[in-house]
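What follows is a short report on a single structure.
With one protein chain withheld, the remaining protein chains of the complex are depicted in position.
Labels run A and B following the written order; every chain starts at residue 1.
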Amino acid sequence: MKRFSAFNVVSLTLGFAFLYLPMIILVIYSFNDSKLVTVWAGFSTRWYGELLQNEAFLDAAWVTIRVAVASSTIATVLGTMAAYVLVRAGRFHGRTLFSGMIYAPLVMPEVITGLSLLLLFIGIGLDRGIVTIILAHTTFSMCYVSVVVSSRLVSFDRSLEEAALDLGCTPFAAFRLVTLPIIAPAVISGWLLAFTLSLDDLVIASFTAGPSATTLPIKIFSAVRLGVSPEINALSTIMIGIVTVGVITASLVSKRASVKQQAEEQAAVRAT
Amino acid sequence: MRRLILIAVPYLWLLALFLVPFLIVLKISLSDTAIAIPPYTPTLDLAGGWAAFKDFLGQLDMENFVWLTEDDLYWKAYLSSVKIAFFATVLTLVAGYPIAYAMARAAPEWRPTLLMLVILPFWTSFLIRVYAWMGILSNEGLLNGLLLKLGLIAEPLTILNTNAAVYIGIVYTYLPFMILPIYSALEKMDESLLEAAEDLGCSRLQAFWLVTVPLSKQGIIAGCFLVFIPVVGEFVIPSLLGGSGTLMIGKVLFEEFFNNRDWPVASAVAVILLLILIIPIILFQRNEQKQREAEG
Partner (left out) sequence: MAETVFAPWTDPQQKPLIQFKGVTKRFGDFIAIDNLSQDIYAQEFFALLGPSGCGKTTMMRMLAGFEAPTEGQILIAGQDVARVPPNKRAVNMMFQSYALFPHLTVWDNIAFGLRREGKSKAEIEPRVAEMLRLTRLERFARRKPHQISGGQRQRVALARSLAKAPKLLLLDEPLGALDAKLRQQTQFELMDIQEKTGTTFVIVTHDQEEAMTVASRVAVMDEGRIIQVATPPEIYEQPNSVYVADFIGDVNIIEGVAHPQADGYDILWVEGRQPLHAKSTRSFSNGQRCFLAMRPEKVAIGTEEPETRNKVKGRIIDIAYLGNLSTYHVEVPGGRIIKAQTANTRRLSRRTLTWEDEVWLSWTETAAVMLEE
């Protein structure tokens, strides 16, 4: 590494310290026995215990998970359809508007999306609750899904679909038997992205949630507005832990798959 | 037929849940506040036919927009949002570029791991990442504790609930958005270009300015827009880390809506916010387009 100078080492070290120290501190202090979050009073898991007693949080967590599963699943279906339309349907009336509506929500400030959806729900007299949050989350996350899936579809060799048709598939069977299995990784990462976005969202949920359904971010937000609390530290640690394990597992699995594939390809080259 | 269904389903969904709501915002921004449910007039009565529709149009006006220009809270908030977003973008660039550069120069077998380390925080809750700084920056927080212990300061610094905390929060949460596009631009760069530049008489620094920076230009532009655009409408960071002096339009809109229940003014605030963002959004799309063309 000719050009990997001390400067690079320093910027990487500082950069990753900046990215990770706050979270590491958060995790450490979630095991602090003291109620005062900045004074270390010994190791304890009491805040985890209290968190599990807190029904309001547990209810909100359950709502959040249901919303995230439902909205990311619907968004994956709609987003994959939209991606297919964008990449494959060719020209049709209103295509520009369609692609505009796909890309606009990605950069639209959340406050505007939230406000506009709330006004719609009130306008049509739909009671705010879990359904409205699902509708709202589906709408913005389907756009993310369609961006992820369409970037995969663009590089997809179209002759694979033609080969399927040539061998007797109907267009739908070609999609089910050939296209979908091949773009599956993109569809899955689209789903994961939609799921995370939904778990994470505070602003849009604040607008579209009603008194009957509160999500975890709303609950956390109203709690932390009053200041740092050890229970929130514990909750954050659990969430960070889940994400970390998930991401590392996913990357190890994909790394192993690619190493295996490379080895097999090399074996194939040698065999001939 | 299948094709029609395929197009129609996502199309209608987006029309109903993206375009129509936005038109409603536009319409309400032109209405008057009323003490009623919903708290604005006029409401459109479709049963009244064309005459009612004309009457309805006649009642719409720009009053809320005039109000926005007259009350300096709003335009100060817009100005301050854009200002904070701008400086925060510059700070994020300064912090992110060296990291992206170092990642792109790291050994190839290390790059996926480094990349994962940058992406990992992105998957973690935004709210939690902002919250993490509250415990660090508060008056009795860890940073002050550390500085006091080291004897660098005599009494705690007030950082939390100031603009400084907002800047720290933005740089922290948006850093991956800056690093990733710059990294992907730098990673594609052929290292022999730098050797060629040095061979032709450049110093290392000159080679950096004349070769590396121009080649990563599109990544820099993309990264800056990816930070700037959402930060202008940011709500969580100013609410949690900012103080009473932190004026940001996302927060104003939120409060206007929930605390004052002034829907028409909130809608007008949203419309102006979008107008402000339209130019950077278009520029961003154009940059992406150019990049796609360059690659395709």
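The definition used in the following text is that a residue touches a chain if its C-beta (ideal position, glycine included) is under 8 Å from a C-beta of that chain, and two chains touch if they have at least 3 such contacts.
Computed from a predicted model, the values in this text were never measured in an experiment.
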Q | Partner chains on view for the chain not depicted | A | A
Q) Hey, which of A:Leu51, A:Val67 or A:Val178 is the one touching the hidden chain? A) A:Val178
Q: Check the options A:Ile124, A:Leu167 or A:Ile188 and report the residue that touches the missing chain.
A: A:Leu167
Q. Which chain A residues would touch the chain omitted from the figure, given the whole complex?
A. 157, 159-160, 162-170, 173, 177-178, 181-182, 261, 264-265, 267-269, 271-272
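We adopt the following convention: only the chains that are shown with their structure count from here on.
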Q: Report the inter-chain centroid distance for chain A and chain B in whole angstrom, where each centroid is the mean of the CA atoms.
A: 18
Q: Show which residues of chain A lie in contact with chain B when the two form their complex.
A: 1, 3-4, 7-9, 11-12, 15-16, 18-20, 22-23, 25-26, 29, 37-38, 78-79, 81-82, 84-85, 89, 92, 94, 97-98, 101-105, 107-112, 115-117, 119-120, 122-123, 135-136, 138-139, 142, 146, 171-172, 196, 199-200, 202-203, 206-207, 217, 220-221, 224-225, 227-228, 232-233, 236, 239-240, 243-244, 246-248, 251, 255
Q | Residue ranges of chain B in contact with chain A within the complex | A | 2-3, 6-7, 9-11, 13-15, 17-22, 24-25, 28, 38, 95-96, 98-99, 101-103, 105-107, 112, 114, 116-121, 123-129, 131-136, 138, 140-142, 145, 172, 175-176, 179, 191, 194, 229-230, 232-236, 239-240, 250, 253-254, 257-258, 263, 266-267, 270, 273-274, 277, 281, 284-285
